[in-house]
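Every protein chain but one is kept in place in this view of the complex.
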Amino acid sequence: MRAIVINCTLKRSPERSNTEALAAVVIEELRERKVEVETVRAVDLDIPPGVETDLGPGDPWPEVHGKLLDAEILVLASPTWAGHPSSVAQRVIERMDGMLSESDDEGRPVAYNRVAGVVVTGNEDGAHHVISDLSGALNEFGYTIPGQAWTYWNRGPGPGPSFLESEEGRDWSITTGRAMAANLVAVARALAEHPVPPPPS
Amino acid sequence: MRAIVINCTLKRSPERSNTEALAAVVIEELRERKVEVETVRAVDLDIPPGVETDLGPGDPWPEVHGKLLDAEILVLASPTWAGHPSSVAQRVIERMDGMLSESDDEGRPVAYNRVAGVVVTGNEDGAHHVISDLSGALNEFGYTIPGQAWTYWNRGPGPGPSFLESEEGRDWSITTGRAMAANLVAVARALAEHPVPPPPS
Amino acid sequence: MRAIVINCTLKRSPERSNTEALAAVVIEELRERKVEVETVRAVDLDIPPGVETDLGPGDPWPEVHGKLLDAEILVLASPTWAGHPSSVAQRVIERMDGMLSESDDEGRPVAYNRVAGVVVTGNEDGAHHVISDLSGALNEFGYTIPGQAWTYWNRGPGPGPSFLESEEGRDWSITTGRAMAANLVAVARALAEHPVPPPPS
Partner (left out) sequence: MRAIVINCTLKRSPERSNTEALAAVVIEELRERKVEVETVRAVDLDIPPGVETDLGPGDPWPEVHGKLLDAEILVLASPTWAGHPSSVAQRVIERMDGMLSESDDEGRPVAYNRVAGVVVTGNEDGAHHVISDLSGALNEFGYTIPGQAWTYWNRGPGPGPSFLESEEGRDWSITTGRAMAANLVAVARALAEHPVPPPPS
């Protein structure tokens, strides 16, 4: 079983990413469960704007798209800016839009029988909205969202510390992140054994 | 396999409900797949405000709660008002909040291994937001959201006809609604065969 | 100058409301600025579902509607449940929908030249979304939303204490609430002096 984790921080490598730090909890738990995990730091790729799978020479997206098709599990990890998913996360969603018109050998949308979850960090309130927006879009593309397949961390009210700057509340986010990984793997396995058939025509 | 469909229209019986009309497509397809379907028109019950499962004598919620626990599949159907889920849908979500602290015999949140989907109608734009908000809340409670487990109907821009007043675009909503039912049943069956275990402690 | 503050807590009087406690900061500052403030605890009124201004005998909404028309300033105060505005807040929004088709003597939508702001409390993350959803709906009806006309309080991540149970972060919410009141009054006065004319036909 394979997973791809896309970190949608605004910070380029090698700057430290809070979102990466919380996603690492989920990754560790996925690996404990024998899942091969591949990670992508989307901002480093300078993904161009568009809603198609391949925008031509130099487009880094087709490689990410290939990794999405190789993985049964997708984790989208985003910081919170103005209460919204990051522009990098929305860019990833836009490029995934092309998957809506791609089918597998049996005529199913390619995202069928794959599962997805969301990790959110922020220096302010907004995680519920980011989780709903991102998992809503992934579900629209065909991903199944296992129960409680998310975790988040922030400290309200008003702007405050980032995940790497505060110990407060971290235990909850870590426990929730480990449960998220377990739920992703369990539902991905159930779907591997009992795949969803093509939609009725 | 059993399903509960909660219609969150603002209109009391026997007034005609657009949301019920689109939900009927999903119900028919569920029944074709041998699912026993129970329906609840929440507005008729005058569900009192609160976030606990039982608010005492006269509270109609415990009976709905029992039906939720009897069903592997939940369909929440809501009209769109000001671009949001209806107050009746939000009332249902609030009363379901109590399920967060209820566990089954094996220590799993009671919504685990159940699936949910959303049906939305409107006389104006807003369905994507209603779907994300409602499926986000149900996922928070522990429901798994199968890929593409939703359908909707509206005609933008600006206020326009209701579902029962226009034929336009209906085919898409019906086809999508039938696929939704198929996806709900397939994932519910997969989870019945391979249940998600309790979260790691 | 007059203001109406609608508290959309789920708790009936005389139970203590966290939302009321934070709204009180805004009310005090409005009164300091010579604004007459009227308060409504919507849940106590059992407002029936619908999207018209008057649903007939026994409907308490027409009285609230009259107070809305008497006030240049509206403050909508809501708790956060599942990251959304409360069902009581959405009920208020639905009943305000009728104002979309009501015009003043000069042909302007009745909400024109009135201002609105939002107060949010929660025992979990979600305030940004509640503020955007509620102020978005009020703006759709015609209310002007002065810059930074909101305040909120919660403590993430995960469920935590309520406003009345924790001192943490309160100063920020109070300072922000006082600024909110000042901004509401300043913009209401500007519009009283220089009213927005009817829309071009």
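Letters A, B and C mark the chains in the order given here, with residues in each chain numbered from 1 onward.
Criterion: a residue touches a chain if its C-beta (ideal position, glycine included) is under 8 Å from a C-beta of that chain, and two chains touch if they have at least 3 such contacts.
As the structure is a computational prediction, the values presented were derived from the model and not from experiment.
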Worksheet item: Which of A:H84, A:H128 or A:R178 touches the chain that is not shown?
Response: A:H84
Worksheet entry | Which of A:G136, A:G156 or A:P199 contacts the chain that the document leaves out | A:G136
Worksheet item: Considering the entire assembly, which residues of chain C contact the chain that has been omitted?
Response: 29, 109, 111-114, 128, 131-133, 135-137, 139-150, 178-179, 182-183, 186-187, 189-191, 193-197, 199-200
Fill in: Touch list for chain B against the chain that is not drawn
82-83, 124-129, 132, 151-158, 160, 169, 172-173, 176
Worksheet item: Tell me, which residues in chain A touch the chain that this view leaves out?
Response: 10-12, 43, 49-51, 81-88, 90-91, 93-94, 97, 133, 136-137, 140
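Basically, only the chains that are shown with their structure count from here on.
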Worksheet item: Taking each chain's centre as the mean of its CA atoms, how far is chain A from chain B in angstrom?
Response: 25
Response to the item:
Expressed in whole Å, how far the mean CA point of chain A lies from that of chain C is 35
Item to complete: Among the residues of chain B, pick out those that touch two or more other chains and give their numbers.
Response: 133, 136-137, 140
